[in-house]
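The structure appears right after this line, and notes come after that.
Heads up, one of the protein chains got dropped from this complex, but the rest are sitting where they should.
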Amino acid sequence: MMQAVSRRSVLAGAGALIVAFRLSGTHAQTETGTGGSPSKHGLPGSLDDTPRIDAWIRIDASGAATILTGKAELGQGLKTALLQVAAEELKLPLERLSLVTADTARTPNEGYTAASHSMQDSGTAIRNAAAQARELLRDEAARRLAVPSTSLQVRDGEVFGADGKRLGYGELVRDQLLSVDAGQTSRLTLPADFTVMSRPVPRVDIPAKVTGGAAYVHDLRPEGMLHGRVVRPPSYGATLRDCDVARVERMAGIVKVVQDGNFLGVIAEREWAAVQGMRTLAATTNWIEREALPDEADLPAALMNLPSRDTTIHGTGNPGAPGILVEGTFSRPYLTHGSIGPSCALAQLEEGKLTLWTHTQGVFFLRDAIAGMLRMPAENVRCVHAEGAGCYGHNGADDVAADAAILAVAVPGRPVRVQLMREQEHAWDPFGPGMVVKLKATVGADGAIADWHHEVWSQSHMMRPGPPGTLIAARLKSAPFPPAPPVALAQPEGGGDRNAIPLYAIANCKVVSHFLPDMPLRGSSMRSLGGYLNVLSIESVLDELAARSAQDPVTFRLRHTEDPRACEIIETAASRFGWTTRVKRSESTGFGFGFARYKNLEAWCAVAVEIDLPRQSGIVRVRRVVAAVDTGQVVNPDGVRNQIEGGILQSISWTLFERVTFDRTRVTSVDWSAYPIMRFDSVPESVEVHLIDRPGDAFYGVAEAAQGPAAAAIANAIRDATGARMHELPFTAARIKRAIAA
Amino acid sequence: MKLRFVLLALLAIGTFGGTAALLYAWESPIAPIDPRSLGAPDRAVLRRGASLALLGDCATCHTAPDGLPYAGGLAMPTPFGTIYSTNITPDPETGIGRWSEQAFIRALRSGVDREGRHLYPAFPYDHFTRVSDDDAKALYAFFMSLDPAKSSAPPNELAFPLNVRLTLAGWKLLFLRRARFVADPSRDEKWNRGKYLVDGLGHCGACHSPRNLLGAEMKSAGFAGGEAEGWRAYALGRSSLSPVAWDEAALADYLASGSHPLHGTAQGPMANVVDNLSQVDPADVGAMAHYLASLGKGEGRNDAERPASGPGRLPQAAGVQAATPSIPSEPGGAIYATVCASCHDGGRPLPLGGSRLDLSTAVADEKPANLIHLVVRGIPAAAGASAHPIMPGFGDILDNRQISDLVNYLRTRFAGRPQWNGLAKAVAEARGGR
Partner (left out) sequence: MTTLIVNGESRSIAASPDTPLLYVLRDELGLCAAKFGCGLGQCGACTVIVDGKAVFSCVTPVMVLEGRTVTTLEGIGSRDAPGPMQRAFIAEQAAQCGYCIPGMMMRAQALLNRDPQATDESIRAELQPHLCRCGTHMRILRAIRRAADEMRPKTVEARTGR
């Protein structure tokens, strides 16, 4: 949405930035589920969809403000950052603000909390709404005091006149003051005057999380609550032959067993009784299964052989320019989101109205999907966001909400809490899809990249609710909903082809996206989508070209970079790391560098790493990581650092360890022993994040900026330490040893 | 007391037993070298040396906890006292930097250091004596190529007379047969390769054979089961007590990957061994499995099929775990039902479920040590995040009495064998050793 409206005029007003907005063109559908239509009101961020100021900001008679956002806290620190923005522009102390997050009955509809869009969508909306609200209050004070607005000062929730008179927001606010649409200009606070923004304000959600407060949907305990569990089929497409419902219903503490087609659930008074009921029911169930999965041992070939819709998403110059040739077929397996807390939801049906507490990323879309599944009017379903464990994309949150909805309908009046078991979260996750990138490039005699040809194969990365058929329960019920059609996210943000177009200046460059409508395994959005593999592939080939033409990899990148902000971020990471003075501690030391601008539209991030990789063990030990990030105007520097550190460590885990495994029938990586992720023995010795703040600039999404560059830096460091270029993820010790021996 | 007497006798043999014995006991120093005089090693030789060092588990003993690889300092408790492993990196002062190839090979095969002192047989030169010239040279080249680490091991803590190294000459006279490996022409190359590795560098018998009063392997009872660091090293070959008889394929799988659906997961000191073996040429591991399989099969059932996935072949539960079975009144049975059954009754193969205890050698073995260790420590997550079974340990949850009750119950129910003697003591020991 940020691109739909651009700031056209920035006038330096008296102590403020006067920003006026103007409409620009239509933009493609994005991962947030918004966009796809022309700008409606010419307003920035989500204000364009919801222009009423009091949809975002309400002020009560005490002068305290409630901020409403359609986005959700996913552990990324969103609440704190939005409160900072609101406090800054409203000129209210943080402690007098409260925040309501995504709730279909209360907040604006801002689509999905996804794609690192929250600050630019919601942060921008709230910032402008808050600035305009503050001016409305100032104008109201001016009216009452009969003085010009410009003579009034605003601070700490009060408007001060020159004569010492003052009026609090609580006195000023009246019924309809903020019930107006936002105007075409905002009077924003100058960065130099920031007192809350651009500062490391402590996260508001952390104290409860570290002291045992009710912090998650998992912790909600309303009066009369029952516990539900589901029994999932053992494989995709399995159908129920028979099961012994009666035996489970006779068990102590079981309230009800729900069977609807292939959907099975138990409801119990106590959680442990529900678990016992679920296990007993599972043990009495027989399923008809079929072998429908591809051969995992050769997943890349299986993917490339699927029917595809091919689009040339980029083409410049004349392909085939000669030079030193580098070719590689890079692949990643299916990856699981791997929330530490299996997904959970709470549902209650009262007088025909269903309320769901859920950690979905899109309350409005989920509401529509569940209403569709239950054949209820959408207005009778309310979805309220409550925090879950980190999801990193579309995990089991929506599915378990649908499970809870079905069970709650079976026991009207009683709230039903459902949590998935570990193996259900792992086996039925909408995985980050398996992907393949084939890249061929040449470097000419002049040392510049002469030719570049990138092809990417991927299924959809966007199978979130919307249609009921995206929910497992809707597919399992009798009279099941049809599977949802695959959604191909378009450029410039892209899906599987996200970041497939290199940011580097390359004269002859062709990029082809092979969209695979078939979905061998269930897949959807996982942090950075295709950006992870595309960046890894681009940066690997780039390094290889540099090595084959005897050029320093950082210099080689700079030579092909025109964007000055990209240059600055590459140079910053390199100099903070000490790239030019790097010295190997031993033969097993490797240095690597990676860079990308996320989606080619969001934050810029460069990562340099030092690893230790003994040839005889093949085990990568990451010693030191240095990252540099430009995310535009920084709201909370510590929050940005936390996101980047997290992105780097998660990416190291994906890159070195992770792989969904399956046989021809079932997913077999159903727990942490079969799907290992990083443990403390693999944590780097140090991780440094350097921020380049851009006061006054827009917000650029940062939460997914590090994954691609970090993976690329690791791949390039492996090459540096061993001479082996790795192509097939994950880069396990066994594969590295094989590559060294080859 | 008896042991002390025998040791004194050994010392007497070694030092006062006449000219012949003295001549035997005497080893001359070998002149130091300047490590810088060594030429650049051949890469292929280095690679072979690295692989041989893994087959010999060299780093396992020659690395202290949190220490640099091969820099020594690991404390090795023996019935005779504590011995510390030495630094075998090429540091001139504290390591083997001044050792010539000849000095290294003498140490490897005869247990004598460069200065002529006898080494304790915690260093398994009784096995390494079989190592070929080429392999010994490759090992030397590999160690000399390591980064030198300055690190001195603490002095050994041994009582008289064992702290007199000449005693060892007597020990060697009795138990060390210096001889290179000789291939058996009636066997094929794979078998001979396997035997060479198993008996030589692999020094499998060092743990898997029982030892006599003087700490020497009992040749008459080779592979009849031994001990290492408080763990039981199971009997191999015909004496194996595994409920499912081992075959070559299972051995190869287990040695290469560290676990097998019918035999469980390597733990204790064996975990290091399989970790090392996972990094060598699979052909070498295959040869070792081939030779070990030729030692014969135990009396285990051969009917248990390897569990496989797929329709109709797995218990069709939606979950990894089973509901609690009815809880028996006996305390051990109640602990099993509430603590263990959810995983171990789940019926799924490793690593997706708890292993089948009726197939467990730990339950069927003649000693309870490994079962106790497993209950107490579990199977920790593998380092470096490789796919590997994980079992939580229950040592911090169950007290000694509860562990004894549980172990007795498992023994009776799953092995159908008489209860172990001295269980309470074994439990206390296993806990004390943590």
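The chains carry the letters A and B, assigned in the order they are written, with residues numbered from 1 in each.
In this text, a residue touches a chain if its C-beta (ideal position, glycine included) is under 8 Å from a C-beta of that chain, and two chains touch if they have at least 3 such contacts.
Values in this document were obtained by computation on a predicted structure and should not be read as measured data.
If you put the hidden chain back, the residue from A:Asp205, A:Asp244, A:Asp260 or A:Glu568 that touches it is A:Asp205.
Among A:Asp139, A:Glu587 or A:Asp638, only A:Asp638 touches the chain that is left out of the view. Across B:Ser145, B:Gln321, B:Ser355 or B:Asn408, the residue that sits in touch with the chain not pictured is B:Gln321.
In the full complex, subunit A touches the omitted chain through residues 74-77, 200, 202-203, 205-216, 218-219, 221, 227, 270-272, 275, 338-342, 387-390, 392, 419, 421-422, 638, 642-643, 645-650, 653, 671-673, 677-681, 683-684, 686-687. Of the residues in subunit B, those that touch the hidden partner chain are 66, 320-321, 324, 327, 334-335, 337-339, 342-343, 378, 380-381, 390-392, 394, 396-398, 402.
The rule is simple: only the chains that are shown with their structure count from here on.
Averaged Cα coordinates give subunit A a centre that lies 47 Å from the centre of subunit B. On the subunit B side of its complex with subunit A, the touching residues are 50-51, 54, 147, 278-279, 309-312, 314-324, 342, 351-352, 381-390. Interface of subunit A with subunit B (complex): residues 231-235, 276, 278-280, 282-283, 285-291, 421-424, 586, 615-619, 653, 656-657, 661, 663-666, 668-679, 681-682, 732-734, 737.
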